[in-house]
Each structure stands twice: as structure tokens, then as C-alpha cells.
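Of the protein chains in this complex, one is absent; all others appear in place.
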Amino acid sequence: MNRKLYDKLIFELSKPGRCGYSLPHGDNDDTLAQLPAGLLRLDAPALPEVDEPTVVRHYNNQSTNNFGVDTGFYPLGSCTMKYNPKINELLASDSTLTALHPQQPVETVQGVLEVYWNLQRALSEIGGMADFSLNPFAGAHGELTGMLVIRAYHESRNDSARRRVIIPNSAHGTNPASATIAGYDVVEVQSLADGTVDVEDLKSKLDETVAAVMMTNPNTAGMFEKNIPEIASMVHAAGALLYYDGANLNPMLGIVRPGDMGFDVMHINLHKTFSTPHGGGGPGSGPVGVRAGLEQFLPRPHVVKAADGSFSINCDDCSLGRVSSWMGNFSVIVKALAYIMTMGNDGLCQVGPLATLNANYVMNALNDLYKQPVAGPCKHEFVFDGLADKSTGVTTLNVAKRLLDLGFHAPTIYFPLLFHESLMVEPTETESIETLDNFIAAMRQIAIEAHETPELVKSAPHDTPMAHPDETEAAMNPRLTYSDLCK
Amino acid sequence: MSNLYFLPTHEYARVEGNVAFIGISKFAAAQLGNVVYVDMPEEDDEVEAGVEFGAIESVKAASDLFSPVSGTVVEVNEALADNPRLVNEDPETNWIIKVEMSNPAELEKLLSPEAYEKVCEAEKH
Partner (left out) sequence: MPHPYLPHTASDIEQMLARCGVDNINDLYSDVPTSLRLKDGYNLPESKSEMEVNAAVKALAGYNKPLVCFAGAGAYDHYTPAAVASLVARSEYLTAYTPYQPEISQGTLQYIFEYQSMMTQLTGMDVCNASMYDGATATAEAMMMAVHSAKKRRRVLVSATLDPKVADVVKTYAHYQDITIDVIPAADGVTDRAAMAEMLATGDVAGVILQTPNYYGILEDFDGFADLIHGSKALMIVNSHASTLGVIKPAGQWGADIAVGEAQSLGIPLSYGGPYLGYMCATRALMRKMPGRIVGATTDENGQRVFVLTLQAREQHIRREKATSNICSNQGLMTLYVGIYMSLMGAAGLREVNRLSSSNAHALAAKLQATGKMSLTYPDKPFLNEFVMTLADGITSAQVLNVLRDNGILAGVAIDDNHLLIAATEKRTNDEINAYASIVKTL
């Protein structure tokens, strides 16, 4: 990537009279003039006027300010930044798929529906679930949909007393937010020193007012919740359902299925475990799966297969209704299916173990210089509570920024909230030992610098396209558009 | 007897006659860091003791503001709209809202400065 910032905005390249489009002249009469003037814009929008070569250079140059998985190592914890295979992009951009209107009759989109069906079945197998809906657009959207499935289930049993959802304090911030948007009150359950759920505390909070318990396993400290069978039976005995946040599914591939652990409802992030690119924040995909007996609560529309082998779309009324206009982010679904086909059973079964091996390798190479707050092997990711030696005043933020100088993306920082100086590293299975060794060397170098030249680390980054931004200024005087800048 | 009362959620009420000036404590202002925005109610709005009346945001955090007393908002501190950092400079002078109390007896349930001090001590650990 760049060392020098490309700082132009497309608006600043605009010149009246330039144009970047070409359209046919059209054979029919102009009808805009016949529309009542009161329904038309008062003025033209102030969009840039730019020729095509300028647009192309602008967006190419701008892209060089960015760091992606294809640029280098991206150990962002809980985000599973694995390699995004190129064949998947090629297949998803096939014009016979991209040209299809979502209202094409089902008999003309049998191939599309088979893609949906195949992924629904593959995810059900991998999740140990009965069925999946591919409609949710992202992990948080999947969580919300899953929570709504749970509400619909309790409502169907006329059990209206269940108004609370229990969530560990180590959970992703979206968990409590999703439960709240689903209309639930959130109750936190404490974590033990090893980062796992305090079963006694959970037991004391379980009663007939609890609708569900949301868990991430392995949890955000990278630890497997080994009491999960006991937790599952406690939750079920209390009449509640157990929800699996699939954000950390990657290390479980080939090892254990959420359904077999006793989970009733789950979501999967296709953009994490199933290799679809993150796209700078989206589009993702957050399919929701349910165990047998809950299928009828999944959102509509939903793809089904008839006895004669043909596919159709079930739009029947269900208690949950719709969570999206159409059926989710279709092209992301194509990419995930292609990934599963490429990996196959044999490949998928290596993903979890190798992701876990990579994480443990890095953790063990650094835990003399960084504080490892929880003992024992981790799973796909691990958390350090900052540098082992706190006397230098070098913080996790400083370490993260110094890593940018050394050519790496930073880990997730200040999450989970269990530790003050959380630094969360997830290498994924697609990184080689050489890449990991380079990262280890960089992390060790920073720990040494923290002693010898602490100012160098505290004032990092030094070698990125820009220096530290003034975030207070950004929040106090928000300038959110080009016209704000021109004021 | 001090005219300063606190909620454990770090709001204070400085009482003058039947009017309470409500803001956040020095401790809370220090914990939040640079305040970038204060979400305030409007004049004539009703507030209720223990119920949120607004929110305060720094770059990295946001907290709801709870009212120590019930009553009617008679003034909001407009200066904070332009310069929210006044809260950091002197939180106890730069109150957020001024409330005409409807039930001054509620003051008895609030913390004294000494009792509040202990709450802050406990939170530091």
C-alpha cells in the first residue's frame, strides 16, 4: 500500500461539462416534460462531473490507501480474516447469475434455488441443525433474526412470561443489542477468571422468565466453554433455548457441531468461516439455523425442494414474517457454496485444527513478553492483556499502531471487555508459518522497543499514509459530507 | 449541611430553594474524557427521579443521564450545545439542566458528598 496519502475527493476532480457516461439516444419521446413541475427536483444534485479515465485513476489511487487480506496479514480477532478465494469471485460475477431479477418465476431460476438449497443443506450438516434461512444480511442481522425465532417459538406456546435473555459479559456487543431490538431485557452472567461462563451464576439467573441464553463457543477469550453439556441441560430444563453466536465457528470445523453441543438456534457468518470477502464492512451474510421442531419459525421467503426434485419458494405466512426484501445477499451465498465445494469434507475438517494450531503457535511464541490472562491452549484466537511489563506505559493501542508501521494490520483491541488492555489475535488457517514468524518477530520487536525507545512506540504510527487523526474534533464538529467541508 | 446531592450513577443536584441544578460529577467527567456532545431535554419537559433525561457522549463512551429529582425543566444549559467541553472544565459549575422540583422530599434518598465519595473510591478499584 501507499506510504503517501492519496487525498483527493472525486468532487475536487470535477469540472463543469465533463461526463463519464455514454447512453443510447433513445427512440421514444421525452416524457419528463409532461410531469407536473411540482413533483420534480427544484435543482440538479451537485454531483461531480468527471470523465471515465479520471474516475478510474481516482478509485485506483484511493484503493492504495487501503490494507486488505490480499495486502498482508490481518489478525483481527473475532473477524476471521481468512483468504478470499478468487474462483468464488469469478463464479459470483457470472452474468447468468447477476442478470436475474428476484421476481423471475421459479421455473426460470432453478439453478439459483439449487444454490440456496445446497447451502441450506451444507450449513445444516455443518451446524448440526435441521434447517437454515439464508436471508439475514450480516452477523448482527442473523442474531436479531435468531432472537425473533426464539420469540416466535415462545409466543406459539403462549408463554409470554419469558422476557429476559441471559448473555455472558464476554459477549460481542451485538448480542445484547440484538436481544434488546428483539424486545428482550438483557441479563449479564459473569465470567470466571479463565474467561468461561460462571455456571453457578448462570444457574442462579435461570428461571421461567428467561427466553434464551446466548453463547459464543469458543468464547471471545478464545476458550472452549467445556461445561456446555451441563449448561445446555440447565437451560433446557428451565424451558429456555440456547443460542449459538457463530462468530467463532471457525475452530470448531471438523471438531464439533453446535447442534451436538445442545444449541437450538444459531447464526453463521459466511464472511468469516466460509471465506467470503468482508468488502470494507459488507456485504456479509448471517444465515440462521434451527434444530428440528423450530423450522416453521424461520423467516420467509424460504427455498424448499419438492419430491420431484424441483425447487420452489415458500412464502407461506409464518409467525416471524420477513426480515429482508428478498432472500439475502445472493452473490455472497454463491461464494460460500463454492468455498464449501472446493474444501469438501476433507478440507473443512482441516480448517478448525489448523486455525487453532496457528493461534496457539503465535500465543506460545509471545506469552513471555505479553500478558496471557488465561492459561491453557486457546482455540482460533487468543487475548493478551497488553504487554507483560506495564512499567513502560506502552498501551495496547500503541502496540497496535506500531504494528501498522511494520506492515501488519492490528489485532482487535480493547475487546473483550474482560481485560483492561485486551489485544485479540486471530491468525486463521490460511496463514503460513513464515507469515506467523514475521508477525511474531514484529510483536517481539515492539516489546523490546517499549523498553528501549518507548516514545517510538507511543507516537506510532510513523510509516503509514497518515498520522494519528483528531477523533475528538471529528465527533465535536461533525463534517460528514463534501458540502460540510466547503462551508 | 451541603446543598449538593448525588446519585450513584454520578449525577449531582445542587439545590437552591426549590430549584435543582443537575449535572455530572467531577469523577464522572474525568472518567468520560473529552465530552463531545450532551443530549438535553427541552424546557418544560418533565423529568422523574431515577429516570433518564438525556445522554452524554465522549469520543469513546456514551452514558445515559439520570435525574436525581422529579420536576419540570425550567432551563437547559445552551452553552453546552456549542461547547460541550465545558463539562470537562468544571462539571459542577457547568450544570446541564435546571429543574423546578415537584417533590423536594426525594432529596433525602440521594447520597451526601461523603457517601458519594465512597462510591467513587469503590469504582476506582
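Worth a mention:
Per-chain numbering from 1; labels A and B assigned in written order.
Definition applied: a contact is a pair of C-beta atoms (placed from the backbone, for glycine too) under 8 Å apart; a residue touches a chain by one contact, two chains touch by 3 or more.
Not measured: the values here are computed from a predicted model.
Considering the whole complex, the residue from B:Ala29, B:Val59, B:Val73 or B:Val99 that touches the absent chain is B:Val59.
Assume only the chains that are shown with their structure count from here on.
Averaging Cα coordinates per chain places chain A and chain B 38 Å apart. Listing the residues of chain B that touch chain A in their complex gives 34, 36-37, 57, 59, 84-85. Residues of chain A touching chain B in their complex: 471-472, 475-476.
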